[in-house]
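Every protein chain of the complex appears in place save one, which is left out.
After this line comes subunit A, so read on.
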Amino acid sequence: MQLRINGESREVDADGDTPLLWVIRDDLGMTGTKYGCGLAQCGACSVMVDGVITRSCVTPVESVADSAITTIEAIEQDAVGKRVVEAWVKHQVPQCGYCQSGQVMAATALLKENASPSAEDVHAAMVNLCRCGTYNAIEAAMMDLAGIENTAPESEAAGGGEGGLGAGTIAAGVAVAAGAAVAGGALVRRSRKAKAAGQETSPEARPETRNEEEGA
């Protein structure tokens, strides 16, 4: 099948249900897009599909055959992407760097859609995990890019409670964390909860998880 990726047309020989992530990494040899979980949980694999931020680890390649795909390799060819990279360097965002391809893609997708997002828009869009805890540096870079003075009132900086990530989202996540400690019988239900929380940010989340299969 033909893929339109980073402005080029590339022929790939992959089954239609292969996740886009592995086509990009193994078939096309572009390793800037990362594998962290394979389950739409972390965002390390984020790419843009027709400008929309997409978790490529759960996106079947056949579903994007007619779309324009942008990966981190082409980020500086995009004016907005270039600005994002500059802000990332200016604010010295990365630590290990492993999550940062996905973070930069998420930032770029947001700013391409909305050049002056509110703090709430930023919090709603920047949901990828970073195990190195670069969240505050990302926040600073994003406020800079959005033209918001980074003196956010306490309630916002403290966790987006009033923002796009409403209290409901937070509560759902916490409930899962607490639930993880409970006995195995509840496994399926918990996986569904986790999925519900995940789906708010990743419409591509596949319908079942490995954990669920094991629990079932």
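Going forward, contacts are C-beta pairs under 8 Å (C-beta built on N, C-alpha and C of every residue); 3 or more make two chains touch, one makes a residue touch a chain; residues count from 1.
Here is the rule we go by: contacts and distances are computed from a predicted model.
Novice: The chain that is not shown, which UniProt protein name from "Aminotransferase class V domain-containing protein", "PqqA peptide cyclase", "Molybdopterin-dependent oxidoreductase" or "Sugar ABC transporter ATP-binding protein" does it carry?
Specialist: Looking only at the record, the undisplayed chain corresponds to "Molybdopterin-dependent oxidoreductase".
Novice: Given that one chain is not shown, which residue among A:S63, A:Q95 or A:S118 touches it?
Specialist: Looking across A:S63, A:Q95 or A:S118, the contact with the absent chain belongs to A:Q95.
Novice: Mind listing the subunit A residues that contact the chain we can't see here?
Specialist: Residues in contact with the chain left out: 14-15, 18-19, 22, 25-27, 29-39, 41-42, 44, 71-73, 75-76, 84-85, 88-89, 92-101, 104, 123, 126-139, 153-155, 157-161, 163, 165, 167, 169-171, 173-174, 176-178, 180-181, 183-184, 187, 190-191, 194-195, 198, 209-211, 214.
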